[in-house]
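Attaching a single structure in C-alpha cells format; questions to follow.
A single protein chain has been removed from this complex, and every other one stays in its place.
Chain nomenclature is as follows: A and B, assigned in order of appearance, with residue numbering initiated at 1 for each chain independently.
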Amino acid sequence: MDIRGLTLVVSACALGMCGTAFAAWEPTKPIEIIVPFAPGGASDQMARAIQGAITKNNLTKAPVVVVNKPAAAGGEAMLEIKAAKGDAHKLLTTSSGLYMTPLSSKLPVSWRDFTPVALLAQDEFLLWTYNDAPYKTAGDLLAAAKSGQNIRIGGAGSKREDNLITWALGDESAAKITYIPYAGGGPTSVQLAGKHIEASTGNPSEEVASWRAGNARPLCLLSPKRMAYKEKITDTAAWSDIPTCGEQGIKFTYNMLRGMFMPGGVSNEQRDFYVDLFKKVQETAEWKEYLARNALLPDFRSGASFVEFLTADEQRHKDLMDKAGFLAK
Amino acid sequence: MEEDVQAERGISRRTVELVVASIFLLLSVVAFYDNYTRGAGWASDGPQSGYFPARLAVIMFLGSVFTFWVALRAKTEMFVTYEQLIRISKVLIPLIIFTIGIEWLGIYLSSALFLALFMIWLGEFGVIRSCASAFAFVIVTFVIFEKWFQVPLPKGPVEALLGL
C-alpha cells in the first residue's frame, strides 16, 4: 500500500503540482463531490445545486459529478476522504455530522484529517407543530410537556442535530420530551402532518411543502436572529415573520454548517482553486436561488476564519453531546 | 445413477451440512455476545438496541442445533464431486483474482483481462478475437458509466496515464 500511495503522490505531482510553478492549478479529470447522504436529501440537493451552477456558468473545464455514499450516517464517506490523501479531485459536503458522527460512534476520523475549503452557508432549524395543534408558541409546547402530557418531537436519526435540539429544549425547560428518530427529514415531515408526533425540528427545506399545504406551521426559529427572506411563502407569512425561539424565552440556539472539504495532504494552490471556484459559485443566480428556496443563512468563510469557526463549533458540539450523553462510551 | 454417485469421489453432503450448521452456531454466539453486552433488555421507553438481535441469535442457535442433529443422523449423500468442484473453481478463482485486481488495476483493466482470459481459457476462442471483444466491451462500459451516467468507477494506473 505504501508503494502505491507513493506512486499516487508522484503521479499527482507529475500531473498537477509541478505544473503549478507556471500557472495556477487546475483539475485534470472530473471533480467528484461526495455526498455523505442518500440522493434527495438536503446535502444532496446542495451538491447538485453547486453542480448545476458550475456547469451552467462554465466555471471549470473539468466536469463535476456527484457521488452519494450514505452508509453509516456519512461515516463511510468521511473515512474515504481520509483515505484519499492528496487527491485534489474529491470534495466532501458536510453538515454537523462532521463532528457528531465520529463523536457518537467512535469513528476514527475528524475534520482535522481533511483540508477545509469553505463554509458555504448555515442551515436554520425551526420548531414545527401540526397545523391545528393547540400550541401557539414554543413555551406552550414545553408547558404541556411539564404538565405531564406525552410530548413527542420527531427528527432525522439518533444522536444527531434534531436529537440534540430536542434534548436541549427539554434540558433548558426541565420538561420530559420524548424524541423519536425517523429515517430522515422527509418521513419526519409526514409523521408530523399525520399528527403522530406533536412537534419536529426540521430545516426550512424539509417542512416548507408541509407548511404551504397547511399541514404544519412553525412555532419558532432556533437561530439568534430572524431570517431575512421577506417573500411570502404562505398566503400570510414569510420566513422573516417567524419569531426566534429567543423571543419566546428560550435561550438555546442552533445553526448547522454547510461546508466543503478536500482530502488532507493537498497543496495550497489546489485548495485555493476551489476556494476561488466557490466564491464564483456564490455570485451565480442559481446559487442565490438555491439559498432563497431553502431559506439558508448566507455565510461564506474560507481560510483561517473557517478553521476558527470549525474549532469553536466542534467544541460546542462536544460539550453539548457530553451533557446529553451522546458520546460513545 | 445411484451407482455413479457411489463411484465418484467428492465431498459428502453431511460434512457440508455439519460445517455450515457449525458456522451458524458460531455466528449466533458472536451476535448474541455483541448484543447482550451492549444491552438487550427492555428499557422504560422500549426495547434496547440489542433486544431483537439477541433474541434472533438465540433462535438461530436453536435452529442450527436442530439442523446439526438432523444432519448427523441423515444418510450420506454427495454434495459435490471433485470433478464439479474443479469446474466451479475454474470460474470462482479467476473471479476472486478479478475482485482483488480491481483494487490495483482499476475495474476497466481487470475486466478486460478477466473477459479475455476467460474466453481464451474456457471458451477456446482465438487470442485476437478474445482480446478484441474484451477491449470493445470495456470501451462500451466506460462510455456508459463515465460519460453518459457520470458514475466514476474505480480506476488504476492505466487510466491515470491516459489522463482519464
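The working rule: a contact is a pair of C-beta atoms (placed from the backbone, for glycine too) under 8 Å apart; a residue touches a chain by one contact, two chains touch by 3 or more.
We adopt the following convention: contacts and distances are computed from a predicted model.
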**Request:** Pick from "Glycine cleavage system H protein", "Heme exporter protein B", "Tricarboxylate transporter" or "tRNA threonylcarbamoyladenosine biosynthesis protein TsaB" the UniProt protein name of the chain that isn't shown here.
**Result:** "Tricarboxylate transporter"
**Asked** List the subunit A residues touching the unshown chain?
**Response** 38-41, 44-45, 48-49, 51-52, 55-56, 66-73, 75-76, 79, 104-108, 150, 152, 157-160, 163, 178-183, 186, 189-191, 193-197, 205, 208-210, 212-215, 286, 289-290, 293, 326
**Message:** Need a quick check: the contact residues on subunit B for the chain that isn't drawn.
**Reply:** 13, 16-17, 20, 24, 27-28, 30-31, 34-35, 38, 42-50, 52-53, 56-57, 59-60, 63-64, 66-67, 70, 79-80, 84, 87-88, 90-92, 95-96, 98-99, 102-103, 107, 111, 114-115, 118-119, 122-125, 133, 137, 141, 144-145, 148-154
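Heads up, the rule we're going with is that only the chains that are shown with their structure count from here on.
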**Fill in**
Distance between the CA centroids of subunit A and subunit B (whole Å) is 37
**Request:** Provide the residue numbers of subunit B that touch subunit A in the complex, in ascending order.
**Result:** 45, 104, 146, 150-152, 157, 160, 163-164
**Message:** Under the stated contact criterion, what part of subunit A meets subunit B in this complex?
**Reply:** 4, 7, 11, 15, 28-30, 32, 63, 65, 67, 178
